[in-house]
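Below you'll find the structure I mean.
Missing here is one protein chain; the remaining ones are kept as they sit in the complex.
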Amino acid sequence: MAKIDQGPPNYKEMLPPIILENYGKWRYHEIPKPGVLKHVSESGAELYSIRVGSPRLVSLDFIRDLCTLADEYCDGYLRFTARHNVEFLVSDPAKLDPLIAALNAKNLPVGGTGHALSNIVHTQGWVHCHTPATDSSGVVKAIMDDLYEYFVSMKLPAQLKISLACCLNMCGAAHCSDIAIVGVHRTAPKIDNEKIRKGTEIPSLVACCPTGAIRPNPKEKTVVVNEAKCMYCGNCYTMAPGMEIINPDNDGIAILVGGKVANARTNPMFSRMVIPFLPNNPPRWPEVTDAVRGIVKTWSANARKGERLGEWVERIGWEKFFTLTGIPFTDKLIDDFIFSRETFRTSAAFKF
Amino acid sequence: MAKIDQGPPNYKEMLPPIILENYGKWRYHEIPKPGVLKHVSESGAELYSIRVGSPRLVSLDFIRDLCTLADEYCDGYLRFTARHNVEFLVSDPAKLDPLIAALNAKNLPVGGTGHALSNIVHTQGWVHCHTPATDSSGVVKAIMDDLYEYFVSMKLPAQLKISLACCLNMCGAAHCSDIAIVGVHRTAPKIDNEKIRKGTEIPSLVACCPTGAIRPNPKEKTVVVNEAKCMYCGNCYTMAPGMEIINPDNDGIAILVGGKVANARTNPMFSRMVIPFLPNNPPRWPEVTDAVRGIVKTWSANARKGERLGEWVERIGWEKFFTLTGIPFTDKLIDDFIFSRETFRTSAAFKF
Amino acid sequence: MTDKKTPQLDELENGKWPSFVTEIKKAAVKNEASKELLHLLEKSYVDKRGHWKHGGIVGVKGYGGGVIGRYSDVPEEFPHLAAFHTVRINAPSAWFYKTDSLRKICDIWEKRGSGLMNFHGATGDAILLGTVTDELQPIFDELSEAGFDLGGSGSDLRSPSCCVGPARCEHACYDTLDACYNITNEFQDELHRPMWPYKFKIKFSGCANDCAAAIARSDCAVIGTWRDTIVINQEEVKTYADNGMDIQAEVCDLCPTHALKFDHNKKELAVISEDCSRCMHCINEMPKAIFPGKERGASILLGGKSTIVQSAFMGWVIVPFIKLEGDYEELKDLLRRIWEWWDENGKTRERIGETIYRIGMSKFLSEVGIPAVPQMVFRPRSNPYVFWPEEELK
Partner (left out) sequence: MTDKKTPQLDELENGKWPSFVTEIKKAAVKNEASKELLHLLEKSYVDKRGHWKHGGIVGVKGYGGGVIGRYSDVPEEFPHLAAFHTVRINAPSAWFYKTDSLRKICDIWEKRGSGLMNFHGATGDAILLGTVTDELQPIFDELSEAGFDLGGSGSDLRSPSCCVGPARCEHACYDTLDACYNITNEFQDELHRPMWPYKFKIKFSGCANDCAAAIARSDCAVIGTWRDTIVINQEEVKTYADNGMDIQAEVCDLCPTHALKFDHNKKELAVISEDCSRCMHCINEMPKAIFPGKERGASILLGGKSTIVQSAFMGWVIVPFIKLEGDYEELKDLLRRIWEWWDENGKTRERIGETIYRIGMSKFLSEVGIPAVPQMVFRPRSNPYVFWPEEELK
């Protein structure tokens, strides 16, 4: 009989012996080669973690294959990372190269460590959600194919964390990423009064709009949208199926850069918009992959060792970022929401 | 017959010959001693400017005395500065020391140049305004007496610009000063319905409140204030005499620090509140002069050469400022207005 | 429809990065719904739009969340996708798995679902992607047997997650795995039965590197730190120097507080303890020579979330230092007080950070009973708009 509220399995049962023995005793780590982490314990024990890229959207056969490998090389233990990579935990150095060989045989990329591009945190897109302005897995596949070299090497100035969200709900939590790929709508919701009338709570629908663009229309028992005030966030559509926000001709992708989360050296930073719109061109989204590659190239050509993308831009100044990348600056990049004032240049000192 | 719109006198008629001759040709300057600026022109001409402190609120005899001195030592020319000091413009070096002697004889302080405290930009206070929460000239006199040594010397780490405003209208424009002395009310306006009824435009009165604390009371043809929402800015009183904001028991002074205007080295900065309230204790406001002196002492003891007060605090961190000055930190210093979010510490890296 | 072609998706099987299309095709071999998904997705690639409708309320007995209902907008064309719901499984701390437990999930899912999954979802759950309503209860029952439980969805506590911490990291300042496990179990009711104004996320990072991205991705970020001084092993410092590391440039010059002084002659590194902001940089660069202090705990940052509605917020400091020991009573008590306040003051679909922003930090602090300290702000207010309580006036 099913247990209610038993909670997740106890992590202790999921840890390999070498971790149980050296839990909290790790002393330092090295990165002998891309994708391989070597952690050394006070006890002298050595743990090798092999990081492997995953599409994240996988079949159960993929998981079973991982299990087979883990059984053979890792005594039946493995883990996943905060960025959806797989990590094989090898306690026997002798098994290290054979495992890597096996992974290569399966065309599974080993990398994502140190000054590398890691996996792209992403979302559902057209595969499973109702509000996407773009696909998720397809864009991610296109970008990772294009930037593959940076995953399997460590030749970037610093970590490169790319995230993707297919609508402004931002399930990819892209708001603090080195590079954020965000699906954006660009047209006000088309209102389906029928749908609104059946089962939409008008007051909360009106209240949900960040810019107050929605007014109730009591006579019609529906709402009207002041299109001039609407910036297409789609929050009303999340609330009410009757606020049809999807528009294939005008939906697409915005690119934000320069975010970070770690507190190392500099404070965490938000990603900031540098390209307000690129079209959806499946299956490979060439405009998007070109833009991303261009930014990565400019950053790695100009940044100092260990300098995250946002740290580099803040050092040289955003005005210089646009000069160096050649990305055109437009008024769309200037904030006009609540905290806009804090982004205005209240200084006479700037670069031309 | 009076001329309409003739505009201010032509500045050219107000400039001494040496300036007309070297206009735009000045090459460099030196500060031979406190209060004395030596400007050297491409032509080799040398102009000495003697800076003299003024109470700003003066009698016409004071101005006539200045004129007498200017006639004797400066061919009948003088100027005032952006901080209400007087500047005597001496083209004949021989007249320099005699002028300074004459000024000393009149007990007029010579100083305010370079790394010194200059005059306090200030306002009307009880002398002539209707909304003050404190006096202006009296507080200024008390502080300048107390910090006199810093006006006549150049021993501070950098310029020290103190400003005072007797209410939140901030006529002293204290919002970007190294030290800002601001008169603050602390009680909601007492509404005089009679006064409101005669000649107050209710809609604009309601609209003027920054926090939306004022609601119309159509029945009574007046307004009501939601005291919980009122933060006593006095804007309603400026609009309507019926919104009596003055409360002698609770009016007083707040102190903000760390502002600057110049773009040199660092961007301009707002002054930030470090003491939310000190009582009005005329004639010498001891609590205020002590607080200001304490801040100045801590700054000059800890700052680097050329480091403005705000630059010093931003370098060491505000948490450290409170440790070093011993000023108690309270929740009143935490912003809760429109841009509050930008002041919250969104970082795990800070000093204890 | 099996004969339909999927040229666009087929193209995405090329390239070096492992392909999700290949994965869908693998699932399609065994499962009709997955086969239809392939063609539905190809249709989306042609139409440049998704083909899913809003999810209705579906779920399992005794739970208010954990399942995302999903229905296709072209059911006639894709009958097996008429309903295609998602099940969220609360993953073990730091996403460690024993293969047999993973296999159990696969077996259940092979029998009762599309065979497609996300390892993991962006919040950290293991996601079973696509099944019909009737299968939900059986799936839950069998997962439960296998020792798993559902994750969060809706206006409830979302499945907390944590960094790998002490399990495999030398920097961990507290036991992130245990804290995550303990807190998750303590608040099962909050996790499984939506009862709040909106969702609430908790993430645990063992140090300021914040590998769980807690400051950006959780309403409550628990970030490891220490109260005393970093520990420096001068022997190892020398070794780094001897191996040619430019300690001055790579470490000292990048210390945000300029708290590190390197003596080139002695090859010794000194720290001005009270200036160190514990940013982790020097420790990251010299993991063999520099270590977190001995008096360890965590900082609590509140308010993190993404864009909607008021724009993205990052968490900010509300407790500079808290010990994380025993049963985490202090943290639990704090969370309860915060939720209680949020329940009373929050509007529907308003995240805690937005509620505090709207009502004001000082009000929040005094009502929840947290003392104000300068560590909570980068800098004090620049406006003089201070509120004064009756009792402090004459």
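Chains: A, B and C, in written order; residue numbering restarts at 1 for each.
Convention: contacts are C-beta pairs under 8 Å (C-beta built on N, C-alpha and C of every residue); 3 or more make two chains touch, one makes a residue touch a chain.
As the structure is a computational prediction, the values presented were derived from the model and not from experiment.
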{"item": "Contacting the left-out chain in the complete assembly, out of A:Met273, A:Val292 or A:Leu309", "value": "A:Met273"}
{"item": "Of B:Met14, B:Ala101 or B:Val224, the residue in touch with the unshown chain", "value": "B:Met14"}
{"item": "Hidden partner chain, touching residue among B:Pro218, B:Pro283 or B:Gly326", "value": "B:Pro283"}
{"item": "Footprint left on chain C by the chain that the document does not show", "value": "307, 311-312, 382-385"}
{"item": "Contact footprint on chain A, counting only the chain that is left out", "value": "168, 175, 182, 184, 186-187, 210-211, 231-233, 249-250, 254, 256, 258, 270-274, 276-277, 314, 317-322, 329-337, 340-352"}
{"item": "Those residues of chain B which, in the complete complex, touch the missing chain", "value": "1-11, 13-15, 19, 23-24, 26-29, 39, 47, 49, 53-64, 66-67, 70-71, 76-82, 84, 86, 89, 107-109, 121-123, 125-132, 135, 137-138, 141-142, 144-145, 148, 151, 165, 168-176, 204, 207-208, 210, 233, 235, 238-239, 241, 246, 248-249, 251, 259, 261-266, 268, 270, 280, 282-284, 305-306, 337-339"}
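Simple rule for what comes next: only the chains that are shown with their structure count from here on.
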{"item": "Most distant chain from chain A by Cα centroid", "value": "B"}
{"item": "Centroid spacing, where centroids are CA-atom means, of chain B and chain C in whole angstrom", "value": "48"}
{"item": "Rounded Å distance between chain A and chain C, as computed from the means of their C-alpha atoms", "value": "13"}
{"item": "Contacts with two or more other chains, residues of chain B listed in rising order", "value": "341, 346-349"}
{"item": "Sequence positions of chain C contacting 2 or more other chains", "value": "208, 210, 215, 223, 256, 279, 314"}
